[in-house]
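Encoded as structure tokens, the structure appears first; notes follow it.
All protein chains but one are shown in place.
To keep things simple, chains are lettered A and B as they appear, and every chain counts its residues starting from 1.
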Amino acid sequence: MSTAPREPLGSDEFEEPKPSESTPSSPESAALDAAETTWRREVLDPALAKQGERQESFVTQQMHWPVKDLYTPKDLEEIGFDYHEDVGFPGQYPYTRGTTPAGYRQDLWKMLQVTGFGTANDSAERWSKMLEQGLNGFIIEYDLPTTNGYDSDHPLAEGEVARAGTAIDTLADMEQALDLPWDKLQHLNSVCNAPQPVNLAMILAALEKRGIEPSSFTLQMSNAILIEYTCVGRYIYPPKHGLRIATDCIEYTIRNHPNWIPITVVSAQLYAARANPVQELAFGFSIAMEYLDATLARGFDIDEVAPYWSFVTGLEMDFFEAVSKLRAYRKIWARLMKERYGAKRHESMQLKLISSPGTTGLTLQQPLNNIARLGIQTLACALGGGAYAITTPLHDEAHALPSEEAVRVGIAVQNIVAHETGVADTVDPLAGSYLVESMTRKMEDEVFAEIERVDAMGGALAAIEAGYFQKELARSQRDRHREIEDGARKQIGVNHLVQDGEKRTIEMFKLGQQAEELQVEQLVRVRAERDEDLVAKTLERVREAAIGDENLVPPIMEAVKAYATQGEICDVMRDVFGVYHPDSLTSGV
Amino acid sequence: MGERKIRVLLAKLGLDSHTVGVTVIAQSLRDAGMEVIYTGLRQTPDMVVQAAIQEDVDVIGISSLSGAQMQHIPKVLERLREEEIDDKLVIVGGVIPDEDGEALKAAGVDQIFTMGAHTGEIAAFIREWWDQGDR
Partner (left out) sequence: MARDPIVLADQARAGNQAAGARLIRMLEEGEEGALQGLRALLPASGKAHLLGITGPPGAGKSTLVDRIVSEFRRRERRVGVIAVDPSSPFSGGAILGDRVRMQTHATDPGVFIRSMATRGQLGGLARTSFEAASVLDAMGYDVVVIETVGVGQDEVDVVELAQTTAVVSIPGMGDGIQSIKAGILEIGDIFVVNKADLPGADRVVRQLTAMLHLRDSAAGGWEPRIVKTEAERARGIAELVDGFEAHHQHLAATGDLQRKAVQRRERVFYDVLRERAAARVLAATPGGGKEILASLRSGRLDPYEAVDSLLGTQKELE
């Protein structure tokens, strides 16, 4: 692996000499300096003498980077901004302006919808309706028992079955869930990290039963177990075993279903856990590289696998931080692939990114305000460019599960930004902005510095095992909370323009009383009807594979087809790998 | 010399794994001088009550964001009564719909702090309760 040629501040071996105020590098620059000095003296200062600035200092919302009153060509000169090296053309290295040459002029982003709750039948009905409404893909979220590898009749599952997503116990459930208008579906995203090989095997087996050609659509798996250890909490096995089964899925998919996406680094989850943009990118990329290294160890070449890596990011309200983050996101990935891994193919260096407005920026108070927030975040997504899909934001998300109205408004928000504002009509419209380019560079430098810190610990897996990511995030969570509580950061409806006596009503999606019962009934029925010997035999094969180093997906597929439950399959692996109990998330903070 | 410290058990029941809230609260109570015993994820009502007994805590805080609060919390309260340790302060935080909040209070929860509550408010509430009682 080669080192990045442009090191972050501090090691300036490769840095070009920086022009500074005292030694302007060109006559134009000298003239600009003089003009600015005059402007400050004769125009700005007298104006401020009458009335000072409204704040003592201005900083960005998350990074707390100082924001100057004015950005000029001098700022670009100071960072040695080079159009070709830093920005280039759309569809060309380093892809700062976008990964495709024509951007949204050619194709708008895909409008995705996160959804899924109830039994598999309820979900299929709802998804079909959404596809009819004009969405072309969606994300399947499973309920907590499913994502934690428990069957619906496990004692811990009580009250959670089919609540936060679809319940899948056996292949029978998956067959029902995938009863969809396949002609309209282009993209399916499945979020089931800890039991990912079981989930993949179930989808494959269900497609086979339904006679659907796997290559007719794109299945995107999150397979994001390292993020689960870092901040989400839906893990089962110790981290290194989590990484192994994730890698099994990646390897299997690349070898057998080359048009699918076997890994998604959901840095949006880090973000929801209050990572600031630098942490989000640095931790996210470190995690991405940990999967990549594990996959390369299975005998692939970087250019065979890197194109499969894809990311989901979240956005916040600080507009320029958001835009700079999206631009830096693409550039850093391109540099990592080229400089560290020696990738040659463009596809390896082109970041595949889904942007996700919402989550942390929304407030429980005055929920309608969130529609404005979502509009602005979606605008930042569009202007930051490069995301091939944007999830549909939901203004009542902070409350609970989304209402039908929120889904409709969310789709409308996306379409308003796409069709009414004109921002999608030219590629990377903010390129060249003195502020945006300065901030993009700063983002890039700080992310590289943090990635190197994680490298020094031995990479993402070691950092997770040592609790580094977790502790850093816990600190961010506390600081962020304090800023809002002490008013250092304004949030409308929360600490500014507060509506006295506002009644906060929280409504949650109400499950039909019977959802859990129905699910358990189906599970019991499937268990009663299957061939127990075959189940035992196939589970034994899963155990052997887990003990050894053979890829787990094929033996799990056999068990799935024998209608072994996902809880049973996960239990076999629990037995072999052990169960993970992390360090207290907060001790040592 | 010994010093009296408020001991608080913070628990997540069931499969709800949203830890941001409980992490922030744990730190803010620690910073308010309390001893916080964090049990981790995937607790059952029995586990919570057993921990409350062994750790002799004064306060039990339950964080719930998945929507399954009505499944678990009444069971915790019931078990506390069975063990005759229902003199503890029980607070619940998270995403709690109003009607659930009312029901939980009727069942014996002392206070509900919904998402967006000021952490200082929670520490102050505990402190005030502590100062009133003869603990």
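Here is the rule we use: contacts are C-beta pairs under 8 Å (C-beta built on N, C-alpha and C of every residue); 3 or more make two chains touch, one makes a residue touch a chain.
Quick caveat: nothing in here was measured; it's all calculated off a predicted structure.
**Student:** Among A:Gly80, A:Pro214 or A:Pro238, choose the residue that contacts the chain missing from this document, as touch is defined above.
**Tutor:** Residue touching the chain left out of view: A:Pro238.
**Student:** Looking at A:Pro73, A:Pro258, A:Gly342 or A:Gly578, which makes contact with the chain not pictured?
**Tutor:** A:Gly578
**Student:** Footprint of the hidden chain on subunit B, which residues?
**Tutor:** 1-5, 7, 26-27, 29-40, 42-44, 46-47, 50-51, 53-56, 83-85, 87
**Student:** Please identify, in ascending order, the residues of subunit A that touch the omitted chain?
**Tutor:** Within subunit A, the residues that touch the unshown chain are 238, 466, 577-578, 580-589.
Just so we're on the same page, only the chains that are shown with their structure count from here on.
**Student:** I'd like the Å distance between the centres of subunit A and subunit B, where a centre is the mean of that chain's Cα atoms.
**Tutor:** About 32 Å separates the centre of subunit A from that of subunit B.
**Student:** So in the complex, the part of subunit B that touches subunit A is made up of which residues?
**Tutor:** Within the complex, subunit B touches subunit A at residues 14-20, 23-24, 26-28, 30, 38, 40-42, 44, 66-68, 70-72, 95-98, 114-116, 118-120.
**Student:** Any idea which subunit A residues touch subunit B in the complex?
**Tutor:** Going through subunit A, the ones touching subunit B are 144-145, 148, 150, 155-160, 163-164, 231-234, 272-274, 363-365, 398-401, 474, 477-478, 481, 485, 494, 504-509, 581-582, 584-587, 589.
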